[in-house]
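Here's the structure, in structure tokens; my notes come after.
Note that this complex is displayed minus one protein chain, with the remaining chains in position.
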Amino acid sequence: MAPNADPPVRIGLIGAGRIGTHHATALARHVPNADLLAVADAFEEPARRLARELGVRDAGIEELLDEESVEAVVITASSTAHAELIARSATAGKAVFCEKPMAMSLTEADAAIAACQEAGVPLQVGFNRRFATDFAAAHAIISGGGIGSPQLLRSLTRDPGLANPSAVPPSTIFTQTLIHDFDALLWLNSGAAAVEVHAFADALVAPEFKDAGLLDTALVTIRFTNGALATAEASFSASYGYDVRAEVFGSAGMVTMGSPAPHTMQHWSADGVTRRTVRSDTDLMHESYAAEFAAFCDTVRHGAPVTVGGADAKAALEIALAAIASVEQGRPVRVDAIRAGVA
Amino acid sequence: MAPNADPPVRIGLIGAGRIGTHHATALARHVPNADLLAVADAFEEPARRLARELGVRDAGIEELLDEESVEAVVITASSTAHAELIARSATAGKAVFCEKPMAMSLTEADAAIAACQEAGVPLQVGFNRRFATDFAAAHAIISGGGIGSPQLLRSLTRDPGLANPSAVPPSTIFTQTLIHDFDALLWLNSGAAAVEVHAFADALVAPEFKDAGLLDTALVTIRFTNGALATAEASFSASYGYDVRAEVFGSAGMVTMGSPAPHTMQHWSADGVTRRTVRSDTDLMHESYAAEFAAFCDTVRHGAPVTVGGADAKAALEIALAAIASVEQGRPVRVDAIRAGVA
Amino acid sequence: MAPNADPPVRIGLIGAGRIGTHHATALARHVPNADLLAVADAFEEPARRLARELGVRDAGIEELLDEESVEAVVITASSTAHAELIARSATAGKAVFCEKPMAMSLTEADAAIAACQEAGVPLQVGFNRRFATDFAAAHAIISGGGIGSPQLLRSLTRDPGLANPSAVPPSTIFTQTLIHDFDALLWLNSGAAAVEVHAFADALVAPEFKDAGLLDTALVTIRFTNGALATAEASFSASYGYDVRAEVFGSAGMVTMGSPAPHTMQHWSADGVTRRTVRSDTDLMHESYAAEFAAFCDTVRHGAPVTVGGADAKAALEIALAAIASVEQGRPVRVDAIRAGVA
Partner (left out) sequence: MAPNADPPVRIGLIGAGRIGTHHATALARHVPNADLLAVADAFEEPARRLARELGVRDAGIEELLDEESVEAVVITASSTAHAELIARSATAGKAVFCEKPMAMSLTEADAAIAACQEAGVPLQVGFNRRFATDFAAAHAIISGGGIGSPQLLRSLTRDPGLANPSAVPPSTIFTQTLIHDFDALLWLNSGAAAVEVHAFADALVAPEFKDAGLLDTALVTIRFTNGALATAEASFSASYGYDVRAEVFGSAGMVTMGSPAPHTMQHWSADGVTRRTVRSDTDLMHESYAAEFAAFCDTVRHGAPVTVGGADAKAALEIALAAIASVEQGRPVRVDAIRAGVA
């Protein structure tokens, strides 16, 4: 029987919040080689609602991990629970896909990675930009030498909405949002490592929450081992739409990628020529989410190499932690100090 | 149980050629509310190969139509067989989706439409451009009054490859290729009907086959009941990629849609700034194919109105026939003469 | 002394209307190798006003042609007077630049061309699109073989404003507006000649003037000697700005050119991503006007070859006359019949 006709990977999903709902729906409907069996959540009601909507079973977390028919777990729970859930899933013998960030500290990350290695299960982390068509095309050009050596990079994330500033923990912009940009920069920069990080950050969108620690706007610069210099930039309030873009300038050319106006329709009127934008990550990045899950299932079913693993996720986390330290200390921070726990 | 959890529509597909292979694969993997049960073909081997690849049953055409579990038939057989297969499928009580053109003559089209009406089954025809994201967005703007009254329209199709000029029947460019543009123009022009058609056509790509009747390049102009004037343009040899675009200019604005370089990645080098193109209809239009099948299944399962029906397909065919007559007669041809069978 | 330091060409301009005012200003200020000496008009007041504005002399037409210091005449008078003014200027020994159309009939055109040849003076006609940066770049690519043989061409002109429909003679859209497109198509199509012309035209912008003969919207198709097929399209009412574009598809590629939003600034807001447009030919095409005058002065001063001559202008006029005949007769018209005066 041809590989295509192999049975889909039987998946249990943990975390029935906003992104969990999107991912569960994608797994149930848009990922041909996935078969969503059940959803669990720390709370009963969200799991029940989502399960009903998709016609799958709901379960408690423990129950889901105990379920033998579940081959792989997709973790979309609260970030603070990620590392522990990775370890528990691995120990239960499940292949693991975890949303970013994989952990909130390097110690946690190490423990989660070790648990997967011990259990011999694959671990993929949700850096979906690598699976977006234009990001992948740009990466292919870089890998093929099409821009020479990367020298100046830029990645940005701008989210249209900051619904509830009081609910945003101080480090969120670094560990939740910019961590995507840090991974994209590491990946696009051909595997060079980060050496030094400087960050400016402020509460410009909701200044009344600044004293409570809110950072809603950040500008991070990074120096890499290959000498390349990079910017990562984020805002929690892009009025014009969800904006994810990157640019890599090298010794022999440049690639640019991403747009909040991803399709080609243009409206020409007395106001000018207008392209429409999309307003959520799940609209803008839907296909890349489906693609990362397809890749994960291919790893689980056919042993394809892990596309974005624990070491990748830890490297992005190191930059996030260095950026947080830089804001606190008002100076650039070396990543090796973060690694050594001395920054 | 919520509508989303309704069982998918059980489909049998007839015609295991190039587009049939694409559509069967899409139905099996990328259309959540479709369940491909079986594929048939006039020849045994292609059906068997495709069925094996997708892990579904293969069947003879008769057998497939007799199969009670099949609710709906998707026809991707040779165009000359379309009308008859529509009628047979309808008579067998199946909902029908047929690739364009629905028929090769108006008489055939009428018979196929009548058969579906008699049997009380829905008929959808494969004008997938209506389901492409940017075309749909443009249509929404037109319908919402965003460009006023359409006055000048343009639609074009350019295919990268003319593999075997000797195998192309004379009217192909009109009945197979431009029929997409004729439907797009009718749809974008807010339902106005075609009044008069003029066409120039030639064998410019493969002039050595001109005497054998090949037409590989065509330029058709159409006058509509609302006074709007339109161009439809096709070529069988676009070196730069598969190109499907349209433009609608109205009294209060314009919409443009389509691009052979559909994603936003750009490569900047000493050669300039370059966007990559795609080279096949199935690459360029894949999502619109999946979307038209999803709409069809929604009609079958939930009685949603038919999106592109027999009357639509017949209107596009009338323009194609008028264009063929115009080339033969070297003058503009009135569509009512085509309807009356006197042109 | 270096060529650059040669004295500028001493110019007299005839016709102080809208375009004459633009051209006189351009000659006085933006064409380094031109020196505007005087302006004349059939009426005294406009000439006086314009002369005062620019600090040059005003003169009667006869007086201007008699003035020895005037080396070259730029004709921006009413179109019906063009041919006669060309002949008179040539007879007076002046180099001649004439706005399009050079004449209203082929007989007039022949007489004007003959007068220039007899007098041994250069004649350039105002097809400024050839001097627009992007049109010139596209032409260079075509000439260099970058798209192979042209097969399908398109050129369009859309003007934002139809101020006074009652003042527009019936053939205006062909002889005044589309004549630019006819010249562009002839030029971009590597010198092939027009064989056959079909035109649809209507009063869609101001239908209440249709009975008075107004044609404000036109769609012309042309078959050329090299087999290429072309569309020329015009409207007198583009709500979104002045729109001049062209596209040439060939056996090995395509070039596209022109945009009503010519600069790169984009405004991203809740409405989407917007580029601003310009609303007049003199805003959109200003630089190409200055460039055509610079080329003309180079011909006058240094004997550089005429860039757009009488034969070019006559070929565009033939297509315009064929399009007018096509609309009147409701059928395609052969250009050789126009040439022979029998269409």
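Each chain carries a letter (A, B and C) given by its place in the written order, and its residues are counted from 1.
Basically, a residue touches a chain if its C-beta (ideal position, glycine included) is under 8 Å from a C-beta of that chain, and two chains touch if they have at least 3 such contacts.
Computed from a prediction, not measured in an experiment: that's the story for all the values here.
The residue from A:158, A:180 or A:301 that touches the chain not shown here is A:158.
Among the residues A:179, A:254 or A:306, only A:254 touches the chain that is left out of the figure.
Of the options C:162, C:257 or C:306, the residue whose C-beta touches the omitted chain is C:257.
As for the chain not pictured, it touches chain B at residues 239-241, 260-261, 267-277. Interface with the hidden chain, as seen from chain A, comprises residues 148-149, 151-152, 154, 158, 196, 198, 200, 202, 204-205, 207, 217-219, 221, 223, 227-231, 233, 235, 237-240, 249, 251-254, 330-332.
Of the residues in chain C, those that touch the hidden partner chain are 1-2, 4-5, 28-30, 32, 52-55, 133-135, 137-138, 141, 146-147, 252-259, 262-270, 276.
Operating definition for what follows: only the chains that are shown with their structure count from here on.
Look at where the CA atoms of chain A average out and do the same for chain C: the two points lie 56 Å apart.
For chain A, the set of residues touching two or more other chains reads 267-270, 276.
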